[in-house]
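I have placed the structure first, in the form of structure tokens, so that the comments after it can refer back to it.
Heads up, one of the protein chains got dropped from this complex, but the rest are sitting where they should.
Letters are used for the chains, namely A, B and C, taken in the order the chains are written, and counting of residues starts over at 1 for each.
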Amino acid sequence: MMARKPVTFTLNGSERAAFAADGQNLLQFLRQEVGDMTPKFGCGQGGCGACTVLVDGAPHLSCLMLAEAVQGRRVETVAGLARGATPHPLQEAFMEHFAAQCGYCTPGMLMAAKALLDRTPRPTRDEVIEAIGGNLCRCTGYAPIIDAILAAANRRTPA
Amino acid sequence: MALHRGRGFAAINYPIGMNLGGDPSQALVHSNPDGKFSVALSSIDLGQGMKSVTRQIAAETLGVPVEDVYVDTADSDTGPHCMGSFASRGTHRVGNAVIQAAQEARAVMLEAAAEELEVDAADLVTDGRGNIHVRGAPSRSITTMAACQAAQFRQGRTVSGRGIFLIPLSEVDPDTGEMTPVSCFAHAAMLVEVEVDDETGEVRILDMQSAYELGRALNPGLVEQQLVGGAWMGMSHAAWETTEPRYPDRSHGPVDFNSYLMPGPGDIAPHHISVLERPAPDGPFGGKGPGEMCANPVLPAVCNAVYDAVGVRIDELPVTPEKVLRGIRALGGARPRGRL
Amino acid sequence: MIEFRKEFFADERDDDLATIGQRVRRQDILGHVTGRSPFYDDHRFEGLLHIRCARSPHHHARIRRIDTAAAERMPGVVRVLTGRDVPRNLNTLLSLLDFGLDDEPILAETKVAYRGEPVAAVIAETEALARDAVAAVRVEYEELPHVLDPEEALKPGAPVVCDVYPTNRFIYHGKYDHQKLRYGDVEAAFARADHIVEGRYQMSPIEQAPIETCGAIAAPEVNDRYVCFTGTQGLFFSLGTAAKVLQMPSSRLHFVGGTVGGGFGGKVDSVHEPIAILGAMLTGRPCKFAWDREEEMQVGAPRGAERWYLKDAVARDGRILARKFTGYFDAGAYTRLSSYAVIKAVGHLPGPYTIPNVHADVHCVYTNRTPSTAMRGFGITGVDFAIECHMDKVAEAVGMNPVELRILNAYRDGDMKAHRREAKNCALVECCQVVAEKAGVTLSPEARAASSRTGGGGERARLPAFTRTDQDGRVEGFDTGSYARKTGSAPPPRSESTRHTTAAPQTTPSSQPRPAAPPPRAPQPPAPPLASGQRADAGGSMPPADAASPPAAPRRTGALRFSSLSGFRRR
Partner (left out) sequence: MSVTVETCATAAEAARALGQGAQYLGGGTIVMRRVNAGDQHLSRLVRSTDPGLRAIRSTSQGVSLGAGVTMAQIMAHPDLGFLAPAARAVGGPALREMATVGGNLFARAPYGDLAVLLLALGAQAVMSDGGSPRPLEELWRGGRSGLVLSLEVPRPREARATGYLKVARVHPVGTPVISLAAYLPREGGRIRGARIAMTGMGATPRRATAAERVLEGAALDAASIARAAAVAAEGLEPLDDALATAWYRREVAGVHLSRLLEGLERG
């Protein structure tokens, strides 16, 4: 069998350690070894964004990232988006604006949107479009997602 | 270079559900002791909102708040048979099965309430807020919770119901094609405005004006999801998508989303939707099912708009810049029609 | 940007319901935005094994030999499945509805009919190891001539794509090699028309492209049952297919699904469930079988390409007097659901218009490409594209506003439709009027005054005085009715003869010892209908066919009838 390497990192604020198989990507690592099932597999090619997570605050495609490369780094997934039972303003806006249908692209879409709002609290519509440009949705036609992200930005109390 | 604008129109209808071999779906409804209801289905929610629309249908039929109903799908050990989620059949077929099951459960709930209130069940109505009372006498009432508790703990009744809806098999005459294909039809009309670059053949979809008739809109939010997303898919089919760019040749088939093209968030056009609601006589509360038909008018409307803009007929999908450019070359230049 | 035009048909609705009509949030939305909605692959299993398939690199080839020895020896490889491991290695989806002949192997044994067809399934400890082992599966092929264009496939001498249908056409009702629609007399109308408008339209093959690819996880459950978590669009469709293919009572199968990452028609084919369960049966461990994105796009069944020829007879004033269709559904190598799409399309013709003479010949054609299947708008999207592009040409031919033309010809309540049922609950006129109003398209007073609820019926409700029929495409000897009854009975116990009986349509019985090379098979003209009938019978309860002499079967008669629900009554 392949060599397995210990990886220590922060997942949604808490220290985690697990073994990664050689060549295992971050998506497989999070889902199979760590047990965070919220990032989704859509293509394994970097083409759909369903696996988007934040690494040190920046969006990354976990299917194209070597698991061991997050050693000592800060990883965020949608599992850590809500504050306890209180949904993140993005989650609230997605629910209100019917911005999800099958819900499979939603975790990646939300993390791409969070990356945007963390850096640009009041984005323009074009900035939102740019921010989710790498995230495919086959159901919604994008309009409700864009509207939800803009609504979340306007609702969000300045951090 | 020149950009040419054109408008194209299309109108369609859409048959709801399938008929081959008969088209059945079943539902089971039962209440907890406290009057909260579960709906068991083996139907599939693949984003269209099956769980949500059947939940509303059950709540409306039972006469309880929608929060008091939860739809569980799909487990073959607990959910009764359903053909599946395709052919725009879900809302219509499963919805009708849920109504039948919920009616049976409601009847038991009202009998239980009648026994508690010592009145005739036929005189009882629900207020949709969790109460059952005598028609015209709101003071003589009992909560659905109390009624269901009484049914289970004092009266020994199961507040439950079974439902099935079947569109029977349609025979097809081999010689004439005579058949009963479906039970009802949804309708749509669409006008698309495009802009065509006569030097590159690139087509931009600028605006969509549509009218969709889909029976009663059981949940306007779910309807909007289907129509907005479906029209996007129609755009996509019209001018982007193909698994075989050289059909019937099999070369250059896309193997990823970089080469399988779909319009991105930067390509979408404003879509102005009007919804018409002509209830289907046999639909759940008149509902039909907008899930599939929403994409269909966009394909021809885009092709007709391209013709209107530059005079090029694209009769082979998708409408690629190359096909448009070749067409313009063949005409010796763009020939705007301006017919709409 | 959505408005609800409640003023239309208000008298047919009571708008005072409590929950119906309310913009209630989705029941599943919290799960979606928290990433907790349980898609099939979100269920974790200890010791999960991964299945990947070795696939044909050829469009069409005879399989001489499948050598899995090297793959089986590789580290982490638990088992390699071939067609011989599949209890009933021949199926067609709609056999659950007694519609059509079993034509598609789960894992190809004697020949492959499209590039990407699976010939072996590797079960390994990890996905990576499964991929490595797949690369080590050695298959000897003898390439055969292939055909990719549906009209080419119908020409004499075209390669036979699927031995079960030797003329490369699905057989309808045991009587014709296409589905007919005959209503009135189009030829007479063409003779007296002011305008004839003709067109050819080609719909492209399209991938459903759900962001969640197709897949299933199966595991041994207590009490000798198997649980299968799946992304199927039809839970009992997949359960029924697995029960048939695995020759297993449905009571031993527990299917869980219902939360699916998009389907659009691409998750009906039940390709993954039987193999995942078979893997769990033969290894005793949980097995996952899923497509990667490349497989989803090129091996997964797309919306099939359709080609339509339309010819209209049009009067000077824009009334369409006759419409003639010739349609070709490119089914790819096997039937899947294409046979039904043709029926659905024919029931839809001539579109939402009242046309007194309609004629259609629609063919379900086999070619050496990935089998096609359902997709959103199945059977309708392609022909609507053709019809509505054609309407635009008709409008131009008669110099009419395209919206007006639709309203003029629109079907109305009470009109007789070409499939001989009365139209009701129509609303095409109103949709056209609303769009015209919104888009500033000027309509004539007549068009503005038109209504779906008036002007229909009467003359328009009458069936044609005369309908021209014909026997073109007549086939003899098919009796899929008997086939239906047979699959309707409890599946026979697994035995060589059973297995080969179901495989009998193949000209090379797999009873021949491997790696014996089958007799070479040059491209042959389509077998005469009688032969095809015999094959259909052989696909029934005949003893194994002998390679040398085709089975001499008693001729059966009687048209195929869609027998309702036989697959379900027994439950």
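To be clear about the criterion, a contact is a pair of C-beta atoms (placed from the backbone, for glycine too) under 8 Å apart; a residue touches a chain by one contact, two chains touch by 3 or more.
In this text, all values refer to a predicted model and were calculated from it rather than measured experimentally.
Although it is not drawn, the missing chain touches A, B, C when the whole complex is taken into account. Of the options A:V7, A:L30, A:L61 or A:V75, the residue whose C-beta touches the omitted chain is A:L61. Contacts to the hidden chain, counted on chain C, fall at residues 126-129, 131-132, 134-135, 292, 294. With the whole complex as reference, residues 1, 199-201, 240, 245, 252-254, 258-267, 320-322, 325 of chain B touch the missing chain. Residues 2-3, 22-23, 25, 44-46, 49, 52, 55, 58-61, 63-66, 68-69, 112, 115-116, 129-135 of chain A touch the missing chain (whole complex, contact as defined above).
FYI, only the chains that are shown with their structure count from here on.
Chain contact topology: the protein chains form a complete graph, every chain touching every other one.
Taking the CA centroid of chain C as reference, the farthest chain centroid is that of A. The distance from the centre of chain A to the centre of chain B, each centre being the mean of the chain's C-alpha atoms, comes to 29 Å. Residue positions 25-26, 28, 209-210, 260-264, 293-294 of chain C are each in touch with at least two other chains. Residue positions 43, 45, 47-48, 98, 101-104, 136, 138-139 of chain A are each in touch with at least two other chains.
Chain contact summary for the complex, chain A toward chain B: residues 43, 45, 47-48, 98, 101-104, 128-130, 132-133, 136, 138-146. In the complex of the two chains, the chain C residues touching chain A come out as 25-26, 28-37, 39, 41-42, 44, 75-76, 125-128, 209-213, 260-264, 292-294.
Chain A contributes residues 1-2, 21, 23, 28, 32, 35, 37-45, 47-48, 50, 77-79, 81-82, 87, 90-91, 94-96, 98, 100-107, 110, 136-139 to its touches with chain C in the complex.
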